[in-house]
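Apart from one protein chain that is not included, each protein chain of the complex appears where it belongs.
As written, the chains take the letters A and B, and residue 1 is the first residue of each chain.
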Amino acid sequence: MEATAETSAGRGNWRRYLRWSTDHKVIGIQYLVTTFIFFLLGGLLAMLVRAELLQPGMDVLDGVQYNRVMTNHGSVMIFLWVIPVLAGFGNYLVPLMIGARDMAFPRLNALSYWIFLAGGLLMMGSFFVGAADAGWTAYVPLSILAPDGETVWAVAVILLGASSTMGGINFLTTVLTMRTEGMTIWRLPLFVWGMMATSLLVVLSTPVLTAGLFLVALDRLLGTVFFDAAMQGDPILFQNIFWFYSHPAVYIMILPAMGIISEVFPVFSRKPIFGYKMIALSSMAISVLGLTVWAHHMFTSGMDPRLRVPYMVTSMVIAVPTGVKIFSWLATIWDGRIRFSTPMLFALGFISMFLIGGITGIFLAAIPFDIHVHDTYFIVAHLHFVLFGGSVFGIYAGLYYWFPKITGRMFDEKLGKVHFLMTFVGTNLSYLPMFLVGILGMPRRVADYAPEFTQLNQLATLGAIILAFSTLPFLYNAIVSWAKGAQAEANPWRALTLEWSTSSPPPEHNFPTPPVVRGGPYDYGEKPAEALPAAAPASD
Amino acid sequence: MSSMAVSHHDEFKAAKALGISHLKLGMWLFIASEVMFFGGLIAAFLNFKLNVPTDEIQLLDVALVGVNTFILLTSSFTVVLGLDALRQDKPQRLAFFLGMTILLGVVFLGGQAYEFSQLAQQGVTLSSSVFGSSFYTLTSFHGMHVLIGVLWALRNLLGTLRGKYGAESVEGIELFGLYWHFVDIVWIVLFTLIYLI
Partner (left out) sequence: MQTPANESSHRLTYVLVFLILGGITAVEIGLTFLGLPRATARALFLTLSLAKAVMVALFYMHLKYDHRLYAYIFIVPVALLAIFAYLTVAS
């Protein structure tokens, strides 16, 4: 048993991560590492943007270069980092959390990863033919007129969408058909609920974007006229198709991260989660509502003005299940015995950062306000608070929380705290000024700005520099700890979900015998933490 | 180490408890994603059909394509007859019906190709108008799905001739059937939206 646990993620075996494997744990690690590399690439692109915006005037990049950098920063962060890293977490954890040996379709799972990698490399390769420069939103007609890299970009996103959709089908089938005995739907960990809500969105909305990108590619390559104004083509058509996916995409990017937060809070406050069913149902509600709000990105597009109102309503309503979650999390930690370990720090940071992002989202749902700040830095601030302050904080919380399980090693807690502090300061310094400068009128996606915005931009660039350096303690910690950190026991955090009932890292088939579940995953304080719901004793 | 080789079969206990098959569930979820994919293309087509009136629509040959529609419907019929035969443990009859399905699928594609050439001769192309763009795109993506179905049916036919399927192992054909009938339903919708209304 010891030997198996060691070799399944053994040091000498790192080559297996470069090869085709149908083991969900290997695929999960492949996703986690690959996406983190893309995160760093996307971050470099961000640094180029912030370098240019340090001063007014075009001093670092020219306009074309800036548009390419800006476009790919967004595209990389969304398509090659946040969406797939969360799929990576899902891949690693979902089978373990439901007591299964692997995903329902292991070969499809492997295919998903390699298609993702191909799409990612293709998107990076677009830089060699003149990168895409029409923004990550690729609005027509600009994206039809853009240079060749735009076609490569579109094909890359089609591939990435296919990979994502395959994953969504796999996750839903796995959770519905492979739960171990006693793992009823209402005993599923909330991370699994988050993945289910996400997968619903992935399956229903991603194919629409795929269709839309085919239309763009056809206009560019085969002379169709979908978006050719001279032939009565319709730019609003593209926006509808694009946002029908891309709004749910932001929920795809947050729901699993919220699931991670739901896992971390009970463990690090030694209390059951407050409102388990409400959190689970809120995830599903956000998922369903998320399909109805898309045109709030189009309020200034020239769409029928009366049609905007229902979108405003649904966009505000979606705050309700979100608020339910936040209050449930607060109630969870209230009066708890809190341990301020690094995962908990990031989870707490998530709450405050996501709150800022979420509340400003409600402002934006109001049509008159949105008309004023649309396409300004107010939006850039909002999106970074939810995506960085929310998703990335959640991702970091997850990386630290499950680091011992995945690598079999403990990370350095002091370095973790340094990383958190730098990230928290950097995030606020980068993005808070953007709210102000946006309301004052600085447009987004433009390489230059009026001189009166200079000081606020300098603050933001300073914040970005701190964020850039903040990755260093994390990288050092992750790499050195993985190589020679202290050996981790099966359950260093004394948590109750099933992945902690097997060794760190788990053996090839996850559990020596299929676990039998007798209670919920958050029953802290109701039985000793050592008596896990799984009947099978923790191996080794 | 004790090798508890848990057979793959036991892994789907939850599926059995629910009374579903993980393969069928996967196929239905795939179909759901395909509904949305065609949905994007259909939305584009309808957007132009209803908002940009054109005369080109008069050039569509409803009778010809109606016959083609009937052919595709028949091919769904042959698939269910084949599956039924397999359940009766008559794989040779399944082979026959698969062959018929392939034939009908190919005839359907031929009919589409003929219709395309007729329209092209009358000036309706991918670039001639938004109608042309959306018409050819929508029907061609459907045609590609038919082609993939034909190839899948061919693979099933070869498998049947090699004795792969019997009354106890019908699921592969069942899954193919779900895909094929879905493609048929998409055509029913397309025929209505493009040719009838």
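Rule of thumb we're sticking to: a residue touches a chain if its C-beta (ideal position, glycine included) is under 8 Å from a C-beta of that chain, and two chains touch if they have at least 3 such contacts.
Note that the structure is a prediction, hence the values are computed from the model and not measured.
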*List the shown chains that the missing chain touches in the full complex.*
A, B
_Sole contact to the chain not displayed, among A:Val208, A:Leu399 or A:Leu415_ = A:Val208
*For the full complex, which residue in A:Met303, A:Leu436 or A:Val516 touches the chain that was left out?*
A:Met303
*Decide which residue listed in B:Gln88, B:Ser117 or B:Ser169 touches the omitted chain of the complex.*
B:Gln88
*Contact residue for the chain not shown (choose from A:Ala156, A:Leu215, A:Ile241 or A:Val517)*: A:Ile241
*asked:* If the hidden chain were put back, which residues of chain A would touch it?
replied: 176, 204, 208, 236-237, 240-241, 244, 291, 295, 298, 303-304, 307
*For chain B, enumerate the residues touching the unshown chain of the complex.*
18-20, 24-25, 28-29, 31-33, 35-36, 38-39, 42-43, 46-47, 50-51, 62-63, 66, 69-70, 73-74, 76-77, 79-81, 84, 87-88, 177-178, 181-182, 184-185, 188-189, 191-192, 195-197
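Here, only the chains that are shown with their structure count from here on.
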*Which whole number of Å gives the spacing of the CA centres of chain A and chain B?*
35
*Spell out the part of chain A that touches chain B in their complex, as residue ranges.*
1, 3-4, 100-102, 104-105, 165, 168-170, 172-173, 176-181, 183, 203-212, 214-215, 218-219, 222-226, 231-234, 237, 240-241, 244, 509, 512-514
*What residues of chain B sit close enough to touch chain A in their complex?*
1-2, 4, 6, 10-15, 18, 20, 22, 25-26, 29-30, 32-34, 36-41, 43-44, 47-48, 51-52, 126-127, 129-130, 132-134, 136-137, 141
